[in-house]
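Apart from one protein chain that is not included, each protein chain of the complex appears where it belongs.
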Amino acid sequence: MAKRSNEPLLWALFSGGGVAAAFLLPVLIFLYGLAFPLGWLQPPDHERTLELVQHPLTRLVLFLLCFLSLFHWAHRFRFTLYDGLQIKHLNPAINLFCYGGAVTGTVAAAYLLWTLP
Amino acid sequence: MKPPVAYRQYHPKWHRTRVSTFWWSRKWSYLKFMLRELSSVFVAFYVVILLLQLHALRGGPDAYQGFQDWLRNPLLVILNGISFLFVLFHAVTWFNLTPKAMAVRLRGKRLPDVLVAAPNYVAWLAVSALVVFLLTRQG
Partner (left out) sequence: MAETITIEVARYRPEEEGEPALQSYEVPLNKDWVVLDALNHIKDHVDGSLSFRWSCRMGVCGSCGMTVNGEPKLTCATFLSHYAPGPIRVEPLKNFPVVRDLVIEMTDFLEKLQSVKPWIVRKDDPAPAKGEFLQTPEQLDEFKQFSMCINCMICYAACPVYGLDPQFVGPAAIALAQRYNLDSRDQGEQERLDVLSQHEGIWGCTFVGECTEVCPKNVDPAGAIQQYKLAATKDWFKSFLMPWSKQ
């Protein structure tokens, strides 16, 4: 049996994040980045947003979105740095930056969603 | 894995070219690949915004209003516009490449790629419509 590698796990997270981001990010960025700030559409106010986010299902979806999207980024960006800049020798630093960032973001998302009033 | 083939005794003078650091700028399809990979940066960028939004949400109505005003900053609007184009590119390339990774077979025949990709697009529209509905429905 060959050396056990964790690439399959990282790839599964990358793929899951690719799906989550593809389905949800275009519409979310369109609304929060363009349509609401530019006044094309009326954004939900604080009370309404809170009510939406408090729903357990929304919390779960948002958590998964953050978690998977971040690991999607970590995986892709790691390879982009390897290939695009040919800095493979900086491997440990790149891995720390990418996956460390993803873990930090995921923990932050879990904390924020969990402790929401 | 074995090490790459070493110089052989009788071929001391093979010529090797190094791949340029800017290999991806030489050809449109390579550049497209790089842009596709860079879309991940904007994915992460949005997650950061989402985390800030959740943080503001916990801070009460005033803090949340502050967050919404912050989003109106022209610089941020431009950045989000670029970001939107990138995630759109990510979504389209992602859906188009799915059929390659999953060879779906039906009665012994491989389904044509369009038929595998089409449900993705339908679901994508449905999800997007649902999100718009949830976020713009007043009261």
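Labels A and B are assigned to the chains in the order they are written; within every chain, residues are numbered from 1.
What we mean here is this: a contact is a pair of C-beta atoms (placed from the backbone, for glycine too) under 8 Å apart; a residue touches a chain by one contact, two chains touch by 3 or more.
All values reported here derive from a predicted model rather than from experimental measurement.
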May I ask you to list the residues on chain A that touch the chain which is not drawn? 1-3, 5, 7-9, 11-12, 79, 82-83, 86, 88
In the full complex, which bits of chain B touch the chain not displayed? Write them out. 1-5, 8, 11-17, 19, 23-24, 26-27, 29-30, 33, 37, 97, 100-103, 105, 108-110
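Note that only the chains that are shown with their structure count from here on.
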From the mean C-alpha coordinate of chain A to that of chain B, what's the distance rounded to whole Å? 11
Which of the residues in chain A come into contact with chain B in the complex? 17-19, 21-34, 36-38, 41-50, 52-53, 62, 65-66, 69-70, 72-73, 75-77, 79-80, 83-86, 101, 105, 108-109, 112-113, 115-117
Chain B - residues contacting chain A, complex: 19, 21, 24, 34, 37-38, 40-41, 43-44, 46-51, 53-55, 57-58, 60-61, 64-65, 68, 71-72, 76-77, 79-81, 83-84, 87-88, 90-91, 94-95, 123-124, 127-128, 131-132, 134-136, 138-139
